[in-house]
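For reference, the structure I am asking about is given below.
With one protein chain withheld, the remaining protein chains of the complex are depicted in position.
Order of writing sets the labels: A and B. Residues in every chain begin at 1.
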Amino acid sequence: MLYFVARRLVSALSVVLVTLIATFALFFIAPTDPAAAICGDRNCTQERYNEIKKNLNLDQPKVQQFAEYTAGIFAGRTFETSGVIQDCNAPCLGYSFKNDRPVTQMIKDRLPVTVSLVAGYAVLVLTIGVFVGSMAAKRRGTLGDRALMSSTLILSSVPYYIVALMISLYFTILYPILPRGGYTPLTDNAGKWFAGLLTPWLVLGIYNCTAYARYSRGSMVETLSEDYIRTARAKGLSDRKVTYKHALRSGMIPVITIFGLDVAGSLAGAIFTERIFDLPGLGNLVLQSLETYDLPVIMGTVLVASVVLVAMNFIVDVAYSLIDPRVRLS
Amino acid sequence: MTTPAPEDRKDSMAESAGEQAAAAADAKRGPSVATREKRAGLMNPSGETPYLVVEDLTVKFPTADGVVSAVNGLSYSVPLGRTLSIVGESGSGKSVSSMAVMGLHDRKRTQITGSIRLGGDELIGLSENDLMKVRGDAVAMVFQDPQSSLHPLYTIGNQISEAYRVHHKVSKDVAKKRALEMLDLVGIPNPIRRFGQYPHEFSGGMRQRAMIAMGLVNDPKLIIADEPTTALDVTVQAQILDLLNNLQKEFGSAIVLITHDLGVVAEMADDVLVMYAGRCVEYGTAEDVLANPRMPYTWGLLESIPTVSAASEKLRPIKGLPPSLLNLPSGCSFNPRCPYKDRVKGERCTTDLPDLLPVDGAGAHTSRCHLHDKASIYETEVLPRLS
């Protein structure tokens, strides 16, 4: 087990390192002038341009630039803007000259919003999606199963942003039966936090539940035909126990893989949801920085996204080994 | 490790028992052929009071291509302490019929008629809730492939204690104690360590022992073993068969052993029922069916298998393929493959389904065949080819 965890950790770290190098290469070795890009077009003065260039040591060899960037992540570094020294504490992901703020700080502000959104969403898909899928699998072939599955197919064939926009428009504005989206920190007011996130949770959750339901159904149908399920029934276990104890545990293994990637993806930016429901999360930050071409922020979010992805994969792997004793050996 | 084995279990089938059975059967037998057939199934060849009685069992699955008649009017009975072997090839209905006894068929997609009585209580028509109380308690099942029949994600101990706790309101500790006893009973060394291990940490033979321990944890009166050794190696198979035999001696349960292997039948069975295309074609004691068979399909099976004990010149396979269960041949289901069809006058084999009748007019050995000189064909033609 220890070996297993150690090996996964090493491979996770190497993936992050590769992403780090790749993003750096993409933005700093590309044929564009990074300093000009960071400075922007409109209010970029020659003075500011030079300042940025000096700050990022763009005159120095690329390797040194990279070393400084990397060192910043671990030890922090300083930037000088308009003659003022700005501390960028570790983990320093760069400095947004357009916003005059360290990137890490900007991401830190946004992260709780996205985490809140994704946490609620995760609970919803895992409970409702999996439950509906298992029910359908248990009753496969019946009218209920077919009705359920075709309705999920219909729902999932409408683009997500349409569904989200319509619900937001109809149910929070025209017929306000749902609270409007918005973010209040949990620590400030738990009730407001919940109310502001409720609609985004429901929309994101229900829409994606369809995929989880179909996925769990497929996996459960397969599991329910296993010999050991027959054994469980032959012991005299109730149908409920057979389905939700014996079958569910095996049936969840493939669903967990999808779940891990899905959660990682959403953490990196549930762009539509955040935009439509006006949540100042990471997704919105990504959109803003893309619009303004705020290079350091883009780089920072990409790096965070890759870390999240790798971390989720790692968690999924550990979850696997907890669920399936056979995985521990390999 | 070497045990000179006294073959004593065949003693139970002494001549006198057979005669009594015949007499009893005579007394009960009614005039019409139909009831005679039923009685023949009801009676156990040993004459003892049966624990499991299956009567006129029919199992059908409606499918898109038509109705599959998996089992057609099957009757048999098993007393406590006796082993009935149901023999047949794939698709003969041998597994389907025993799944029906356990109520493990898909209730929505299966039509079952007839009667299955366990210690006098009718099982057909019971609600799922009532059946659950029977499954795993009075009747236990041992499946073919212990690798896939054990849950890979739960420990062996967990699975055995669970089986106990389904039918006994006891604490986890009590159930664990019971599970450890069972592991010890089925000959798994070091039960305490094994209790916490997963199926993949067990060898094939040990898994099947664990499976048997799980089946026997509630002292079932009836064990249905569906090809319990088919997935195992020869030397391990012998161990498992011995184990089943010994456990039966100790606890006196009835065993229904489903198998395609006539060698296993010869080693294990007291009674034998041969199935073909969903019907019983021959039924009697193991000696009756294996040493004095009276049905061309049984002959065909015996002539098809090369044995360890005899150097056979040429195998005589049964020609052709088993019929589709969607569309059974008219008359005797075996008639398209039967080499003796011409010996029956007229077209009876293709028009009339033969009844399951006592071979000598009275005894408990029954067969389903129109040939009237079955005994002489067997003696003069089949037997010389067998050895």
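We take it that a residue touches a chain if its C-beta (ideal position, glycine included) is under 8 Å from a C-beta of that chain, and two chains touch if they have at least 3 such contacts.
Simple rule for what comes next: contacts and distances are computed from a predicted model.
Peer 1: Pick, from "Dipeptide ABC transporter ATP-binding protein", "Glycine cleavage system H protein", "PQQ-dependent catabolism-associated beta-propeller protein" or "Cytochrome c oxidase subunit 1", the protein name that UniProt gives for the chain of this complex that is not shown.
Peer 2: Going by its UniProt entry, the chain not pictured is "Dipeptide ABC transporter ATP-binding protein".
Peer 1: From the list B:Glu128, B:Asp219, B:Asp233 or B:Glu381, which touches the chain that is not on show?
Peer 2: Of the candidates B:Glu128, B:Asp219, B:Asp233 or B:Glu381, B:Asp233 is in touch with the missing chain.
Peer 1: If I consider the whole complex, including the chain that's not displayed, which of B:Val54, B:Val256 or B:Ala286 touches that chain?
Peer 2: For the chain that is not drawn, the touching residue is B:Ala286.
Peer 1: Taking the full complex into account, what residues of subunit B touch the chain not shown?
Peer 2: Subunit B touches the chain not shown through residues 1-5, 7, 89-90, 203-206, 233-239, 241-242, 260-264, 266-267, 286-287, 290-291, 300-312, 314-319, 321-322, 386-387.
One rule holds for everything that comes next: only the chains that are shown with their structure count from here on.
Peer 1: Just give me the whole-number Å value for how far the CA centre of subunit A lies from that of subunit B.
Peer 2: Going by mean C-alpha positions, subunit A sits 57 Å from subunit B.
Peer 1: Contact residues on subunit B for subunit A in the complex?
Peer 2: Answer in residue numbers: 102, 104, 108, 128, 132-137, 140-141, 143, 145, 148-154, 162-163, 166-167, 198, 200, 211, 214.
Peer 1: Which residues of subunit A touch subunit B in their complex?
Peer 2: Listed in rising order, the residues are 141-142, 226-228, 230-239, 246, 249-250, 323-326.
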